[in-house]
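The structure appears right after this line, and notes come after that.
With one protein chain withheld, the remaining protein chains of the complex are depicted in position.
Order of writing sets the chain letters: A, B and C. Residues in each chain are counted from 1.
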């Protein structure tokens, strides 16, 4: 308990906890869960966008999308490394993703159905991600905070690219504008879900907040996201698919409809529209690639034996 | 030798040889090779057309093409059955196709690259096939002759459908006409190769002809095909890709350039443009389907055991 | 007429996409007889599509033909159910999809035979004859592959688990009143096939409504519509 108090005091003082420092088991476990889930989201998040790389409408758009997906894989890498400092390997985390013990962000269980989704994912999904991630640059665990700094820099670039696609679509042909509106209709509520359940239903929250693993409440961030996004939608000439949406002068923010939380919990259970496909794709990649990983290990072993023999 | 003479006398008298009749080993072997190769050609021949079923331009064309490919599978079935009466199983023949011991018609090692190829395959390839097959309705081996009668009826229907596609293309847009010409350019010489090498290089020929397994010489049929096809090309407004092509009044037929026989022998060796793909596709179908065949056998075995037990 | 148009699209797009999926098997089935049977089923479904979409175009009254509807709409304007968009997978998965679909399809068509609109009743009557055979065939195969080897049983169970969440959507078109008989039929067959119906009745939606198709549909259309898109207005 004394160690616990000292630990809490360090956090309260704004110090960073480093991998070799003492930490409570709960802190370690919560961080592994959170960073791992975040890393998995980057990896699984490649798939809905990868779905359109082969159909990108121009060479420029194809290059931008490729670069973006490549960045996401890079983010996955930073985050797996951060989690590994807590004593779990990347392979273990991968196995846990594939057998359902670890999760990824619910948004990536939704399909990308038109090119406008590439815009909407950048605008809404990366927008929501940034909203979640910016405060995490100040999180108490050093490696995680430093990873988030690198991630955030690139994410805001992605969000601008997504918004740029939306602008093109909204100033394009009637079909393109319809495509953009359709994307917003489908992705609005799933984006709101990205902040997690309503505060009153959120587990883990208070302890995580005092540990500075979680910096803001779900509803706080969700409100902030809505307040930022509604004027952007207006600028684009798109309609948020929420008839109850209205400016509330008193609170200085928008009132808006809650997402369908039953749907959210269905997605968490693995019943998202693409849940099965996403995991099947990642599992196939993992299983089909086993011979490659084995070969690389075997080759490395041969070389190190040869080196030892040569010494 | 007496039996041999009696056998030859039956053939010369125009009698049909039936599976239970005595026959020389060479007759049996040659027939297995020939009927098997013919059956394999029907099966492998599904692939170049199957390649366009998913891209057929209209529902009607898709239906016609599906029906055609289905007919070809049916022809394969008749022919395998005819070969099976000679004491070889369909599975054995399939294995021999997959490991290269048996061949299929060289034409199916060429790719189908535009929709016009669906026309050209019907017009030229089925046209050449009919030219080969019509005389085989009078072949000496009963089951083979009867299979050919059924096959020929459907093939001539296919040829008309192919010519109909060519007519549409040739009376269509400039791109369509160009597509049709391109198809003819690519498929003309490979179609001429379907009759086999020049008579002077053809092995097996004389014995097969006296046994009435082969009814006409390769060059004879090739000449007939050219004479039939050139006016059709003119009617379509297409140019045969052979500058030497000219009417020869004296022989009452066209003079024409020989195909590149080196290319032909390359194809026979498995170096056709699609040779590897075709066999890989068939092998994957066979290997991936093993569990289905095993399951069906296992189920049948269970049922027959159950029936025996119930008696 | 807008509702009727939508209804006809649901029927016609569903047969179109399933027919297309089956046609992908061409030349690749595990047994020659199955190659023929799959092509035959695909052919029936394409024929039914011509009737349903032909009537849809007529009802819409904008001069669109069945081909226009099939070849020139983007994914979001399609109204096929999610079940038929699912990829072929292995042969067992294709047969399981067919079995789950055929039994609903047949019940649906038998109901439509009594439809007040004679045109619909006539199409349904013609299609029902074909689909009776499809259902017999897929039922037989499910039993033989389910109650075959341990490997085939495992594959068929995996196919059932994968596809069952797409069954619920079917009854949003036909009405839930068809469900008890459907359940009884497939449960009897699956029991004989030594397969277990998943406990959860969770159902994906969004195909018939067009609100959220699967990612697979768009990929299928890139192939199916290629020529018409690349050479607009040409006659084939």
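Methods note: a residue touches a chain if its C-beta (ideal position, glycine included) is under 8 Å from a C-beta of that chain, and two chains touch if they have at least 3 such contacts.
Keep in mind it's a predicted model, so treat the numbers as computed, not measured.
Peer 1: Based on the whole assembly, the unshown chain contacts which displayed chains?
Peer 2: Counted over the whole complex, the chain not pictured touches A, B, C.
Peer 1: Which of these touches the unseen chain: A:27, A:115 or A:163?
Peer 2: Here the residue in touch with the unshown chain is A:115.
Peer 1: Can you work out which residue in B:81, B:98, B:113 or B:130 touches the chain that's missing from view?
Peer 2: B:113
Peer 1: Which residue from A:16, A:33, A:55 or A:224 sits in contact with the chain not drawn here?
Peer 2: Final answer for the missing-chain contact: A:55.
Peer 1: Pick out which of A:70, A:228, A:248 or A:304 touches the chain that's been left out of the picture.
Peer 2: A:70
Peer 1: From the list B:60, B:164, B:220 or B:266, which touches the chain that is not on show?
Peer 2: Final answer for the missing-chain contact: B:266.
Peer 1: Need a quick check: the contact residues on chain C for the chain that isn't drawn.
Peer 2: Against the left-out chain, chain C lists 74, 219, 222-223, 225-226, 229-230, 232.
Peer 1: Give me the chain B residues in contact with the hidden chain, please.
Peer 2: 48, 51, 55, 110-114, 175, 179, 182, 186, 266, 271, 273-274, 276-277
Peer 1: Suppose we count only contacts with the excluded chain; which residues of chain A make the list?
Peer 2: 43, 46-47, 49-50, 53-63, 66-67, 69-70, 73-74, 76-77, 80, 90, 115, 165, 168, 172-173, 175-176, 281-282, 284-286, 288-296, 298-300, 302
Keep this in mind: only the chains that are shown with their structure count from here on.
Peer 1: What shortest step count links chain A and chain B in the network of chain contacts?
Peer 2: 2
Peer 1: Counting in whole Å, what is the centre-to-centre distance of chain A and chain B, each centre being its mean C-alpha position?
Peer 2: Result: the chain centres lie 56 Å from each other.
Peer 1: Give, as an integer number of Å, the spacing between the C-alpha centres of chain C and chain B.
Peer 2: Spacing between the chain centres: roughly 34 Å.
Peer 1: Give, as an integer number of Å, the spacing between the C-alpha centres of chain C and chain A.
Peer 2: Centre separation, chain A to chain C: 36 Å.
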